[in-house]
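Every protein chain but one is kept in place in this view of the complex.
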Amino acid sequence: MVPKITKQKNNALANRARMLVSCPDQPGIVAAVSRFLFDYGANIIQSDQYTMEPAQGGLFFIRIEFDLEDLDNRRQQLKADFSKIAEKFSMEWSITRASRKKRLAILVSKEDHCLLELLWHWQSGDLDAEIAMVISNHNEMRDLVESLGIPYHHIPVTADTKAEAERRHLELVKGNVDAIILARYMQIISPTFIEHFPNKIINIHHSFLPAFVGGKPYAQAHNRGVKIIGATAHYVTEELDGGPIIEQDVQRVSHRDNVDDLKRIGRHIERTVLAKAVNWHVEDRVIVHENKTVVFS
Amino acid sequence: MVPKITKQKNNALANRARMLVSCPDQPGIVAAVSRFLFDYGANIIQSDQYTMEPAQGGLFFIRIEFDLEDLDNRRQQLKADFSKIAEKFSMEWSITRASRKKRLAILVSKEDHCLLELLWHWQSGDLDAEIAMVISNHNEMRDLVESLGIPYHHIPVTADTKAEAERRHLELVKGNVDAIILARYMQIISPTFIEHFPNKIINIHHSFLPAFVGGKPYAQAHNRGVKIIGATAHYVTEELDGGPIIEQDVQRVSHRDNVDDLKRIGRHIERTVLAKAVNWHVEDRVIVHENKTVVFS
Amino acid sequence: MVPKITKQKNNALANRARMLVSCPDQPGIVAAVSRFLFDYGANIIQSDQYTMEPAQGGLFFIRIEFDLEDLDNRRQQLKADFSKIAEKFSMEWSITRASRKKRLAILVSKEDHCLLELLWHWQSGDLDAEIAMVISNHNEMRDLVESLGIPYHHIPVTADTKAEAERRHLELVKGNVDAIILARYMQIISPTFIEHFPNKIINIHHSFLPAFVGGKPYAQAHNRGVKIIGATAHYVTEELDGGPIIEQDVQRVSHRDNVDDLKRIGRHIERTVLAKAVNWHVEDRVIVHENKTVVFS
Partner (left out) sequence: MVPKITKQKNNALANRARMLVSCPDQPGIVAAVSRFLFDYGANIIQSDQYTMEPAQGGLFFIRIEFDLEDLDNRRQQLKADFSKIAEKFSMEWSITRASRKKRLAILVSKEDHCLLELLWHWQSGDLDAEIAMVISNHNEMRDLVESLGIPYHHIPVTADTKAEAERRHLELVKGNVDAIILARYMQIISPTFIEHFPNKIINIHHSFLPAFVGGKPYAQAHNRGVKIIGATAHYVTEELDGGPIIEQDVQRVSHRDNVDDLKRIGRHIERTVLAKAVNWHVEDRVIVHENKTVVFS
């Protein structure tokens, strides 16, 4: 099933491309890139740039959305030609088509709010991606997911079957999806698995990281008596809850809120934060540099 | 110098009292307290209550503001009579007069924004306290403070003179002030000093605790790539940055903000959060229970 | 279908009652009410009070949650006995059982986000109400709603059939529901209909009222160049978008957001604000006084 709204959107975006560049800062980068696009007859729709620490040499980041007629047929040549400029400025770069939707696998355990939110954004056309599959260590959400035409894989996980489960995960997703969303998936992902998807696995952690790393963050927050709770969407790296932060948000709480209240309030923060992060990821708005993100939102 | 607005306010509040009570929960507490006040002819202006964990026995907290005619002359009798009820319900309690302003000592180092904020609230009548003195390990703010008629004590602190400095601090404040405000005072207070002012020293920490405990929190925040920064006002206990949290607030930041930007943005959060916490403290709105606060704001 | 979580919650709340009182302020109200409950053997779980303009006579509002053993059998007597106190203090009052869920009719047009949000809260047990029916002038959401076991009534509305449609609405809801939720129902409700449900119809308006009353508020907002947009949940009165405000919230926007962006951002605000307002209503947390609300949230 393809959401109706997304379909209309895509036709309008058939010739839309997104260029992401990061390189050492030096004069002339913008001039070279914009001249290249102009000579190609492309029309720049939006452009965002950022220079990190300009005083100390600096790193230059730019994201450009542009329209190019007959993009589909010309993109190979475009990339080949651009690679010369890229080489000159030592760029890391990518050019992607807006019409080529990223394929997502969503992993979920028992709590459904983050999954529901992503499905709602997808159905309403706000999440411009293809949901290739939902994988869960429980079976509860099968009906809902399958009723939307999305494949559902129930892969139980116990201490004994953890390695086997992950092998099956890998079989399902490898070469088949562009990104993996941990929508409150309560199992730890192994370093081996992560290596296959560097900066392509997005997790939602139910605290304002780096506060309350690890398990039961709402209980930790209640115990510490904080007056604000939060949630954090981040790329998954080997370090537990330590990967590059994509988005965070918070909500005010008080002494009146017990752990269950914090969980209830927290669910709203989690789903909003995760949806934003996934959205930015699929629209190529996030560049990871070391352990931080540059987000051109 | 007494701010004009505060003076007017106080006349209106000459008969206003504030009762703070915490005790094990049981039926009949509110009935007993409200009956007592009614029999005395008092008029309840505001009342806030909270039961912590009612299912497991529970702890009961209540704050009542009431007006009682001729309060000044009758308060000793009022307290003596109330102590019988308090005993019956094993209450910890206090009754204070709104017209009896708390005396504050403000400690400050080089950064002046928190001090300026408190002085502004005080001058505009929003901070209902007496600023008994400002103590600083620097001399820069003497003119400003003295021009407002507030004594200024310059007590330099070096590694060698730390103990001596603290002795002089104690001499100045002991028996002379009700609370001590660390308005970006960048020296660590010793456990011995803290013992003299349990839950009466308020510090502003420039991070969203428990994230970024200790020094240079904005550098830590920048390093971790957080998308939101914050500040925390808390009572000072032996554990560094570990005391009961009174208030916190946050502000959104982005990859564009370097450490200096975070400091600049943070200054606004710090001054607002500290001013709120001090305000609640002087109006007897905070009850500390173990390492948490109940704030009847 | 009854959501599982709600069921458990209700058993725990079988003896929970909620008392709402408003009356002219005078000494002794709290003493009388709390004494009454104590004599009855009730246990006060939570109590919130507020005095409006205490200096000018004042109006007193209180909400008390209490547990009373065998509530179901004793509530008639409880009410009869309380009415004597109520008379003495000229109270407007109600005592309701927490276990007796309010029945809601949800009216919706084409945009589904507010309906979906209410259904999600209901399924997760956060909305403690019974959804008696969904009524729509469109047929799109029938499958979803009926799959949850909720009756769906498709009542088309044209200029010619408006009166007839409203007659059918009334037939469905009168005596059958406790409140009506306009979850982005894009038809104007007639004064005659409103009279049957005073302060019992909740609408979500897609602007920060009183800014942008009437149609196309996001276009109005874009046109005015505001930097923040909002949504408002309010009780429906004869005056269009003029009834008592229950809840509002806002979100920051910029010159980059066109009308479609504002609509997309606004949908998130709308669903959150409406869900909060409905939640407070069904938990008897809202008292309407003239054209304002007192919300004991």
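Each chain gets a letter, A, B and C, in the order it is written, and its residues are counted from 1.
Throughout what follows, a contact is a pair of C-beta atoms (placed from the backbone, for glycine too) under 8 Å apart; a residue touches a chain by one contact, two chains touch by 3 or more.
Keep in mind it's a predicted model, so treat the numbers as computed, not measured.
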item	value
Footprint left on chain C by the chain that the document does not show	50, 52-53, 208-212, 224-228, 230, 244-250, 254-256, 258, 291-295
Interface with the undisplayed chain - residues on chain B	113, 116, 120, 124, 126, 264, 267-268, 272
Sites on chain A contacted by the missing partner chain, in the whole complex	27-28, 30-31, 34-35, 37-38, 41-51, 54
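By our rule, only the chains that are shown with their structure count from here on.
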item	value
Central chain of the complex, centres being mean CA coordinates	C
Chain A-chain C separation of Cα centroids, rounded to whole Å	37
Chain centre separation in whole Å, for chain B relative to chain A (CA means)	42
Of all residues in chain A, the ones touching two or more other chains	none
